[in-house]
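What follows is one structure encoded as structure tokens, with my remarks underneath.
Of the protein chains in this complex, one is absent; all others appear in place.
Each chain carries a letter (A and B) given by its place in the written order, and its residues are counted from 1.
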Amino acid sequence: MYSPQIILEAALNGLMTGAVYALIALGLTLIYGVLHIINFAHGALLTCAMFAVWIAWAWLGMDPYLAILPLVPLMFVLGYGLQRFVIGPASHGDDGNILLVTLGLSIVLENVLLAVFQSDTRTLDTDYSFQVVALGPLLLSYPRLIGLGVAVVVTGLLWLVLNRTDTGKAIRAVAKEKLGANLVGIDVPHVYAVTFGLGCACLAVAAGLLMPTFYVNPRIGGAFVLVAFTVVVLGGMGSLPGALLGGLFIGVVESLCGLFLGDSLGQIGIFLIFIAVLLVRPTGLFGAKA
Amino acid sequence: MLAVEGVSKRFGGLMAVNNASLSLQPGGIVGLIGPNGAGKTTLFSMISGFVAPSDGRIRFEGTDITGEEPHRRAELGIGRTFQIVQPFAGLTVCENIAVGAYLRHAKRADATAKAREVARRVGLGTELDRPAGGLTVAGRKRLELARALATEPTLLLLDEVLAGLNPSEIRDILPVIRGIRDEGVTILMIEHVMQAVMNLCERVYVLAQGRMIAEGPPAVVCADARVIEAYLGHGAAARLKAEGAAHG
Partner (left out) sequence: MTVRDLIPIAVLILLAALLPLVVTSSPVLNFLVFMLIVALGAQGWNILGGFGGQFSFGHAAFFGTGAYVTAILQTRYGINAWAGLVLATAAGAAVGWVIGFLSFRSGLRGSYFALVTLAFAEVFRILANAASFTGGAAGLLIKLDVRPANLQFDDRAVFYWLVLALVAAVLLLTRWIQRSRFGAQLVAVRENEDAAKALGVNSLKVKLRAIALSGGVTALSGCLYAQYFLYIDANIAYGSWISVELLLAPIIGGVGTVFGPVVGALTLHGLGELAKQFAGRIPGIDLIVFGGVLVLAVAFARGGILGLLERLRDRGRGMVTRGPKEVSHAGR
């Protein structure tokens, strides 16, 4: 029914979308791995970042890729502050509370954006938005190809930060053994906030990569956050390589489901995978131990 | 009434319990002792159904219960306490005990009455309306005991109910345990407080590194060379004997 070329193209496109999913999931899984919390505000924070990219473009005429550079530290600071001064203190260290606080935050953020920007959908266009690269007989979207490359690089960078820097070592120590880390003099709340900040910084990159080909409205984060949860669960909560592989996989699944089932049912494949993985193997497919 | 037949439990590469057997006749108090990490709690968890044995069978009053769920075993009459106390922190002492009492009393009034009676017996009669989260260590240990007792078990597994108590608190609770036995409840207790073991138990089993190494009256078992070695290390028994001879 479909020619192999169409299927292959859909799969490759999915792979490239999946790279951005992976970036979003990377932040989520990093936060989960260290703080052991599910950050429900992740989607809303992504929306914030996407609006920031849009503003930089619409008001300052800044290229979306260029906007990533100032946005990364900004999002880091936002994430750091949120964890340090809102989520941490408000949730008294209880998991259920954290879930509720981040849910509350996401409602607030989303609707503040709604109040400010109304519910209109906004896009930005660059001269490369619709450029394609020919790979043999296949036509691949240029901005998405960039997205794939950057996602892989960022995963690598994050890995380096975690494994080669002192901060990274502190983060891993806290992730493994919070009490012990505290005893050897690591400032746990600070490490938590840094981790949260890093997670948000990933969103800044994802937002910059998304905007050339995608749109933004105040509710857009919700769509991504569920996909990101799926990726994280699939890859094993807290696993960075898991998030990368899971993201790519989910991108392909979504793209193929969309091709075979049509757009309105396309996403259902993701959720069915999500449910199945949670029910059968909540530690994830890629083997990270709970 | 209880027969543990060659059970083993493997956690990854670790044999926490290795081909251990044990059998209990109705009535009386039997001790289960052994060094830290010997696998005592794991054995309890297998008897009460929280941990599935990798190998072996468990029989209770003649029927094989190896595959039964924990709540079914409680219904059959096996009660247990937890070494690390597990109170329902948000509930009052009375409500905590009533959860146990509801097992055999469907009506609230009956369950509450039963809970009050049990509370009084273990010495929590004045704390009924306090939140369980606010109890002292001794109070929590009593609560563990009370809740298990409220299920009206025929076999009661006590996991270090005396640990963390001071001598006078221990002195207070020993008669309570004896009283439970006198009512015909069979008790199997894990205990590190040797004085209490000597005092209460007619018979003890000794578990070391997952293996059942000795069984018998406490005084005999404590003199057993294997047991001394298990506690004090290889060669300890011979050393002690030599020292004893030198002094004697």
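For this structure, a couple of remarks:
By our rule, contacts are C-beta pairs under 8 Å (C-beta built on N, C-alpha and C of every residue); 3 or more make two chains touch, one makes a residue touch a chain.
It should be emphasised that the depicted structure is a prediction, and the values quoted were computed from it without experimental measurement.
Although it is left out of the displayed model, the omitted chain contacts the following shown chains in the full complex: A, B.
Of the options A:Gln118, A:Gln131 or A:Asn163, the residue whose C-beta touches the omitted chain is A:Gln118.
Of the candidate positions A:Val53, A:Leu105 or A:Leu124, contact with the hidden chain is made by A:Leu105.
One chain is missing from the display, and on chain A it is touched by residues 37-38, 86, 89-92, 95-97, 99-101, 103-108, 110-112, 114-115, 118-119, 218, 222, 226, 229-230, 233, 262, 264-265, 267-268, 271-272, 274-275, 278-280, 282.
Not every partner is drawn; the one left out touches chain B at residues 48, 50, 69-71, 74-75, 79-80, 82, 86-91, 95, 98-100, 102-103, 106-108, 111, 131, 133-134, 147-148, 150-151.
As a convention for this text, only the chains that are shown with their structure count from here on.
Inter-chain centre distance (chain A to chain B, centres taken as mean C-alpha positions): 50 Å.
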